[in-house]
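For this depiction, one protein chain was excluded, whereas all remaining protein chains were kept in their positions.
We just call them A, B and C in the order they show up, numbering each chain from 1.
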């Protein structure tokens, strides 16, 4: 399969780390540490190779990708030697990035977005392209009647004014262009009835929401531990300190709220009750991409005896996110090829706020994902490979 | 089923907390928080009721159980009001405790132990009794040729001298008396070929080793998380500070070594490689039963970026252990009734150092246990209930 | 000296812990752990004895003090045996508590407050009474022109409407009654020009603000450490989780803001610059009086190398505050007797938000306090003792 990823927010930290990593993997300079799809249990011929992915994307900023990569190296997010080694390939990717277009109406903007994507697909002779949103988190948009059906939406987009938030407009354009769409952010994305209708019409799969890379990842194994031990969690309170572009954006109360909500779902759904406590996100420029989270869990054991667990997670957010972006692209591309469409609930392993009424325990999500990838492999791979005349790796 | 638990180390913290808790459950004064067998998924008519268990046991100390219970209340391990509420029932249990006997040879000692247990069974008309070792952790014993076969062992025990460490002698006596045996400690217990032979001969099940209540419990969910995320754990170093009787005993280097070894197994077996680092246990009297553990995990993510996780666990050891002791008794009694024998590898969920070549991930152990309890239920319950003319709880 | 403390918020946690402690000290049942004035360096004959203090006070709630003390015992704040031992003395104190009065105007209310206090002084034949505010934290009041001078204030208070927030009205009443006033809370208290004028007129000393018992206490030694090592602190971010009455009240954004501001002053004033980061206070009912704070400090060392310090403080707020309340009362009473008046900047050791332009390093504050107590001792003690015909202890 000749495949591509179109990144929304293509000049951001997560996007750039993903690109540097994929190029370094292609050059055989690094191992796919942190990639679920590189785990022996998840290995599948149905997935396009890490090194086979072409990158393009949209952003609203303009600084060169290589410069951003150097900044990430200076900050310790990626090794400087890798950035140097893939410098010319980075410039090639840069040539496939486009400034986010703006039409007179949102319908026009969507058409321009779609054209950028289809041009990219054609230019490189790709079988398929997945659109992955890694742009800044938006505040939740106001409700709008046109969100409810595709016809109403099409009509409303043709009028001046903002009907869809950017993430949803990108999803609309992706679907129009025949591309699956994955949202790595807590933004609205494809989560509107009108967009579900469009994906359905186009027989396209889509996934989301909000990559699970830190505190929530820990919750997805620790909350099941408390549940399996039948211990009564009373409080789960946390604070996340982070800098970087994502942190700066989350100073906005709307974006912050979107993020905090998706972080608490796992507790209620795993434990069967909601412990006291909140999750806070604070911006601290000096911390940069190395997020520091502290959580306090108080719980009662046998006979009501009170105890507690604390943890501090010091993780490099982009380095945790980038391999998941590659995983999501590989799997979604394979799912598309295998003829899957609609919401991919099987991707819950990747998300803080997964689609569907799914289990929030990481091990259950892992099993689901493994089974799904196995099915794709059984179904699609052989014929797919034949159709492509070999390839992959 | 009319059932009993015979506790080795019956006047210790774990034992006393187990007894107070079972009596409080019988009186309807508390809920079985912390008991796996009280989880909806594990509910089974095959298990004897919490309140139906009779308690007896051996110890080498003599202070009254009620006094020990009051000390535990003063230390915050159990609520004072519960100790007061079950004071007279505690005295009844006390009447079933026996001083650890000493014969001229270990064979004689074993016979005396067995007689205490069978007397208890007869006195209370019990269908079956499970022996649970919650006595002080021993150092690993010197190897002895008689450990290799039952005949050689029987012959050696009849001579003066110490052939078996106490935990194994108790296991020998338990099997002789027709009782299953569970070892909640890292001591040798039934882990000798000669004793496996005896259990086999007597068609008895047995389980162990070393209740999983703190740092290792966390490892059993966090190590799988790192594995499922395909992250490369480099260091896992920890320190456990604890006081109480168990802590005091672990000052002994032999006992400490036994304990530390069982705490590291989970990492190697879950990750597939052994990270750097050690687990230390230090005695700090002031901390009492409220163990405080700190662990540092360093790991590499995508492109080798270094990150870390720290956690501090402040748990009341006896309050974490006691519900597991009740769980183990209930399940082992039901297994015995259902005709199971040999090492119960299905109990891995409970242990730091489980028997057999089992998965160390808690969720896998939970599934195994759930299936096992389900099978016991399917097999044994109805006829069992019939045989007992109703009863249950 | 025959001396009394009049507590505003007399039925709250800090007040009740202070009373239980003083009664237990009087009965010789405990040691003055946590009291600065019990330190060998601070010992002074000028201070009234711990056991010589009489307690009275105002509150807006009515539940008996003994009941509150039992609740504190159940929560582990004070030992149950001490509460039992001083039960009848607690009832005696209860007889000296009064419901917060309400007049038709604030002038009337102030007169009623003052009368309650002078009645208490007369009833028990006390030489002097200090008023200590340990009531709920208020939001900052709106500015009012009458705050600027005593004449304007007196006129405005005689009209209907709220000119002063409660803490300031209590300060006004205290000064009117000839009593020094100490504010253990971040509320406005005596911090208004009109009240300074009144204190001056009455030759009364006063002190505040906001008892320093947790995170800020740590900052007052750790920030000087960074300064003395010439290290560059970049971030200091913290979160405080607390329950109890104080925590519940701080859910109110106004009260929370008052508190957070006083918590950051120490950094700026000790380091000479303001690091990034905030201090948050969150209410978590389950945590009760056992506040848990986590702080992250990132700093740069030689050649800019980044490093970090984290700490978690798990302290019982009322048990930390109560000995300071006793210290403050003893010292302020002695200062009054020694003829001191105006703002007592020498009390900075006790406060998060001390009065005056003082050093925020704990060790400097300690030296200042020690010198001050020494001076009181040199000046006032002998004659004072003579005047009282002996007494004290």
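As a convention for this text, a residue touches a chain if its C-beta (ideal position, glycine included) is under 8 Å from a C-beta of that chain, and two chains touch if they have at least 3 such contacts.
The structure displayed is predicted, hence computed values, not measured ones.
From the options C:87, C:140 or C:232, the residue with contact to the chain not on display is C:232. Of the listed positions B:73, B:113 or B:241, the one in contact with the omitted chain in the full complex is B:241.
Interface note for the absent chain: among C:12, C:166 or C:224, the touching residue is C:224. Note on the undisplayed chain: of the listed residues C:78, C:93 or C:355, the one touching it is C:78. On the side of chain B, touch with the chain left out of the figure occurs at residues 234-235, 237, 239, 241, 276-278, 280, 282, 284-287, 292, 294, 296, 298, 308, 310, 312.
With the whole complex as reference, residues 17, 20-21, 24, 30, 32-36, 38-39, 76-79, 82, 217-218, 220-222, 224-225, 227-232, 290, 300-305, 307-316, 319-320, 322-323, 349, 361-364, 366 of chain C touch the missing chain.
Operating definition for what follows: only the chains that are shown with their structure count from here on.
For the two copies, chain A and chain B, the CA superposition rotation is 180 degrees, given to the nearest 5.
Separation between the centroids of chain B and chain C, computed from CA atoms only, is 51 Å.
Centre-to-centre separation between chain A and chain B, using Cα means, comes to 44 Å. Listed for chain B are residues 76, 312, each touching two or more other chains.
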